[in-house]
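Incomplete set of chains, arranged as in the complex.
Letters are used for the chains, namely A and B, taken in the order the chains are written, and counting of residues starts over at 1 for each.
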Amino acid sequence: MSDFDTGLPSIRQVQTYTQDKQPVEIKLLTNDILVGTVFWQDHNCICLQDEGQQPILVWRQAIAYLKPKS
Amino acid sequence: MSDFDTGLPSIRQVQTYTQDKQPVEIKLLTNDILVGTVFWQDHNCICLQDEGQQPILVWRQAIAYLKPKS
């Protein structure tokens, strides 16, 4: 099974947040917390649109956790 | 053998905690400690329901250890 299998619950969950334009928080291994809405996702990255509408290419390898913005 | 082989003791152990709704602590490589109950797990993530019932997608790659909440 490849990491980016669209049948996986985790990929579908991010897809739902994308479609719903649900603001999310992404905590990185650098301890950065990025806030924005998911623009799209692929095998390597999640493209986040930050609050200034700027696209941030977040490398999946650097993600610790992702959750809806509280 | 893929990392997410449901025959593995480690996957089964998390499955048991899931079914028993056993509160767990997950220590991340960021030194965060997340507390909650496991909602589900897949190849890439463990979905934790935190104490505010919010789903947190925890990337397996960022996990140091997991244990029952003391």
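The rule is simple: a contact is a pair of C-beta atoms (placed from the backbone, for glycine too) under 8 Å apart; a residue touches a chain by one contact, two chains touch by 3 or more.
All of these numbers come straight from a predicted model, not from anything done at the bench.
**Q** Count all the copies in this homomeric complex, not only the 2 that are shown.
**A** Per the structure file, the complete homomer consists of 6 copies.
The rule is simple: only the chains that are shown with their structure count from here on.
**Q** Subunit A to subunit B: how many Å between their CA centres?
**A** Spacing between the chain centres: roughly 19 Å.
**Q** Could you pull out which subunit B residues touch subunit A in their complex?
**A** Per the stated touch rule, the residues are 2, 4, 28-30, 32, 34, 40, 42-45, 47, 52, 54-59, 61-62.
**Q** Okay, in this complex, where on subunit A does subunit B touch?
**A** Within the complex, subunit A contacts subunit B at residues 1, 3, 5, 8-11, 13-14, 27-29, 31, 60-61, 63-68, 70.
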